[in-house]
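Notes follow the structure.
One protein chain omitted, others in place.
Then we have chain A:
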Amino acid sequence: MAAHLSSGRVNLTALREAGRRELREFLDKCAGSKAIVWDEYLTGPFGLIAQYSLLKEHEVEKMFTLKPGRLPPADVKNIIFFVRPKLELMDIITDNVLREDRGRSPQRDFHILFVPRRSLLCEQWLKEQGVLGSFIHREQYSLDLIPFDGDLLSMESESAFKECYLESDQTSLYHAAKGLMTLQALYGTIPQIFGKGDCARHVANMMIRMKREFPGSQNSIFPVFDTLLLLDRNVDLLTPLATQLTYEGLIDEIYGIQNTYVKLPPEKFAPKKQGEGGKDLPTEPKKLQLNSAEELYAEIRDKNFNAVGSVLSKKAKIISAAFEERHHAKTVGEIKQFVSQLPHMQAARSSLANHTSIAELIKDITTSEDFFDNLTVEQEFMSGIDTDKVNNYIEDCIAQKHPLIKILRLVCLQSVCNSGLKQKVLDHYKREILQTYGYEHILTLNNLEKAGLLKPQTGGRNNYPTIRKTLRLWMDDVNEQNPNDISYVYSGYAPLSVRLAQLLARPGWRSIEEVLKMLPGPHFEERQQLPTGLQKKRQHGENRVTLVFFLGGVTYAEIAALRFLSQMEDGGTEYVIATTKLINGTTWIKSLMEKLEPAPF
C-alpha cells in the first residue's frame, strides 16, 4: 500500500506506521462509536497517514467538517474534534458544544485532538468560554514530518516562513526540531549536521539540547542518514520567485498540488465513447493523485517540460505495441500470459492518457505570449541584465492590471537579483502598485521588505553578480533533453540552495567561504556522538545519504534538482528532502500578504 514510500533509499513506511499507531491508540482511548469533526486544513495531511478504512476499523462511523452552529445528528457515543491549535477554531468548537442538546439521550462525549501540539492559549480560551470541562480526553497528535514520497517529507506548515522571518516566532522551528528527533529515533542519530542561516542554527541548537535533556534517547539503531543539512529559505530568496519549468513544477504553478493531489479542468478527461454525441460534459474537476507509485509519473515528473513530449510519444508506441501482441498470441499459454499482463497494460494506458492530457493543458499555457514574455523578463533578471532600472514589461502589466501576485513576484525577483532596488526605482514601483491595486497593499509591501524580498539597496553594493558567477548559477548552454547540470530545472538558472548542497558534498564549503559570507546567517557544522559500534562503515561505492531540510519552504524544481544529483553517476550522495512546506512563488508570496478587511459595503 505504501509503494511510493518504500521506493527510495530510506524506507519512510516506518514513519507512517508510527503515525498510524499513535492515531489508533487515541481512537481506542475514546471507546465506542465515534464521529470525527475535522478542521478542514488537516484532512489533506491526515490522508497521507491514514485512509478512512483505518478509521472505520476503530469505530469511526461519521465524519463532519468543523463549522459553526449545531453539530449534525449522529448516533455515536463520542464526538472527537481534530483541530489545529487556533483561536478561531476554538470559537467554533465552543459554539458546537454550547448548542449541543444536553437533553438528548444517550449523551455524547466530547474529546479534542490538537494537531500537532496542544496550546495553552487555546485551552485557556476554552476555559474562559466555560466549555473546557466538557472535554474528556484532550490530547495532542504530533504530526510533524509527514511522508509525501519515498524521499520527501513535509510539515505542511504554511505560516512557517512568515512566523520565522517576520514575527520572530520560532515555534515552527521547535516543531521541526521535534520532527527531527522523531526521525532519529526511527532511523538513528545523524552523525553530522551542517547548516546555513539563523533558523538553521536555532534548530541545530534545539536538537542538541533535546538530546541532552533526554539521555534515554540513545538508541541502538544503525544510522541511516550520514548528514543533515539545514538551510534557511532566506539564504536563497531567488529560487521560489522564478517560474518552475519541470513537469511537476509547472503542474504546481498552474493548478496547485495539495497533499499530492491536483484538481484539473475536466473537459480533457471526459471518456470518449463511440456513438455518444456530445453528452453532458463532467463539471466536477478531475482529481488525480501524483506520486512515485505511478511509473510514468515517476519518470517524467522531474524532467524539464520540453523533454516530456518525447517520453510520452515513446511510451505511446510501446503501449500500442504491447496491445498489438494479442494478435500474435497463438497458444493458450501465450494468450494466458497476455491476459495476465492486461491489468498492468491498462493501467499504463490510462496513466499515459492522463498525462498526455495534462501535458496538453500545460502546453497551452507555456506557448502563450504572456508566459513567454514573463519568462523572458525573469531570465533577464536572473542573468543580471537591467536589474537596476524600472522594467517596461512590469509597468505594462501593472497598467493592464495583471494579477497582483504576478507583479509582486517579478519586482521581488528584480530586487533580489540586484541586492535591493535603488530607492527611486523602488518608490516608483510601490507608487504604481498602490495606485493601481489600492493603498491597503502597503501592508503587504511592508512585509515583503521585512522578509528581504523587496527592499532598498543598502551599502550601494550588488552582491548578486559575484554570487552568480562564483556558484555558476546561470548556465547559458542548458541541455533540456539530456541535462548534465541542475540548471535544467529553470532552463538556465541553477537553484542557489541546491548548488550549496552540491558543493557541500563535493568539494566542501571551505571552497566557497567568501560567497557564504555574502549570504545571510551563520554557517556551521556540528557532530553528534554515536554509541560505539554504530559508527558507519561505508562500503566501497556506497553512496552517502544526506537529509536536506529547507526551513521556510521548498519548490518542486529544487526537489527535482536534488533528485538529479542523487542519480548522477559518481555523485556520491543520495538526497532525502524535508521541509516546513511545499511552496511555489504564488503560494509563498500569498502567505506574506496581509489579510485585507472585507469592504464595508
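Criterion: a contact is a pair of C-beta atoms (placed from the backbone, for glycine too) under 8 Å apart; a residue touches a chain by one contact, two chains touch by 3 or more; residues count from 1.
One rule holds for everything that comes next: contacts and distances are computed from a predicted model.
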Name of the absent chain as recorded in UniProt (options "Cell cycle checkpoint control protein RAD9A", "Auxin-responsive protein", "Spermatogenesis-defective protein 39 homolog" or "Succinate--CoA ligase [GDP-forming] subunit beta, mitochondrial"): "Spermatogenesis-defective protein 39 homolog"
Touch criterion as defined above, residue of A:169, A:388 or A:526 at the omitted chain: A:169
Per the touch definition above, residue among A:185, A:329, A:405 or A:534 touching the missing chain: A:185
Contact residue for the chain not shown (choose from A:138, A:422, A:455 or A:590): A:138
Touch with the omitted chain, as defined above, among A:9, A:118 or A:455: A:118
Interface residues of chain A (partner: the chain not displayed): 18, 22, 25-26, 87, 117-121, 123-124, 127, 132, 137-142, 167-171, 173-174, 178, 181-182, 185-186, 202, 206, 214, 216-217, 219, 399, 401, 427, 430-432, 434-440, 442-443, 446, 594, 597-601
